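Next up is a structure, given as structure tokens.
Shown here: the complex without one of its protein chains, the others still in place.
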């Protein structure tokens, strides 16, 4: 590969030596690879958040980027380490669904189990496959090792229960996918399917009914006022101009959100 | 450019995919550039803190480094995206004053608006100009695109209201510019203009009068004791040896600080 890039997404945080150990293992095998931290602040064991963050960022990376994700509550169990090849990139991580949202967007072409011990660290621990299995796999792949050398091709894999949308005559019910560092509330509604800029949207969030405008930019309302916006990843977001919406409305990832198709009588289903 | 460096300073934090998306966009356009994180922990929307941190670090970077700053409460409004060229470096960000403190120290030679859509991402969102405008501009600049291709040269730009010093017969009044991760209180007094090592300085901080020695190093006082020191960026700092001064004195960025020219009678103006 020319100019290979490996990205790292984990729930390890930056306080511990774990991320650096993964980088060290990669640099031993492929000294000239470029490593980009996607984030290490995924909530511990939150496969859904890992999947969302990866799917947000992956489309912006160059072709053939290798994305390594270690959000792995099942480390040490029989869940398989896998490599997914898509039309645009490679995804390496545990077969727990964390890779699927990003990979499907790009079209999955094949999936391989990582079982060849020669492409792992000599000693594989039961607690840190990021360092012992996933990092070496990414580095060997960047070095040009064929997918079929890692292990058998597989055709069954875990499809995660990602946030679903419930459509009713008068409303749609979804959930909060992620709350970002600004307190923006990112929902699982595809913004453009439901709404357009200028609409007034009536919604229910944590038993609280609200009405707000779908805006083109945060500054369309005064500082401190709420707005709906179709965010940069096409999801509908609830924000407060220069404020923190998740604190104001006391919501968190996983909470339910309802949008009414009409504001005239939001109580009627 | 040879060995181009792009630095990134934002208020995005590291939990979200935003920083990685900017890096991905840059690497698509200029695969061999070096990207250095200056910090992503600027307080949300705190243009003054962003300006201070950038001005602190920028002088240490090699010639022709490209500094990208995204602390941008006005994203989506008519505030212009700009590139400032100085005698030593390039600064890219919103025209809200965040670039000025650093750029002026190096001598501004010209300022250009970024308005050429061909040098942005194909789709420009209203919420994330860091990824859609500033990151591509930095990468194209590193690649050798001429400044005049980005847009028209401009001669009016925003000068921020940075912390000012008030000089009186018997005292000077300034403010706290920044509290660092160690709790060191960084004031906007140029240390060497006012004081020299060995002086005893009388000050008022949040209605509390204090006397302390200007020291050459933290260890000139016992652990737990306060001291004044001329910090590594020439600003006067208030610290506690191996302790946290901002917690001890309950102060934060923006608070007022008064230094008396003589300790004999600090009450008289």
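For the reader, a short list of remarks on this structure follows.
Note that the chains are named A and B in the order they appear, and that numbering of residues resets to 1 at the start of each chain.
Simple rule for what comes next: a residue touches a chain if its C-beta (ideal position, glycine included) is under 8 Å from a C-beta of that chain, and two chains touch if they have at least 3 such contacts.
Predicted model only: the values in this text are computed from it and were never measured.
Only one of the listed residues, A:20, A:166, A:200 or A:263, touches the absent chain: A:20.
Between the chain not shown and the residues A:127, A:148 or A:262, the one that touches is A:127.
In the complete assembly, the contact with the undisplayed chain comes from A:73, out of A:73, A:107, A:152 or A:224. For the chain missing from the display, the contacting residue among B:5, B:25, B:71 or B:139 is B:5, taking the whole complex into account.
Checked against the full complex, the candidates B:41, B:225 or B:248 give a single residue touching the omitted chain, namely B:41.
Listed by residue number, the positions of chain A touching the unshown chain are 12-21, 23-25, 27-28, 31-32, 44-45, 73-77, 125-128, 131-132. Although one chain is not displayed, chain B still touches it through residues 3, 5, 7, 14, 34, 36-41, 53-54, 56-57, 60-62, 65, 180-182, 216-220, 229, 231-232, 242.
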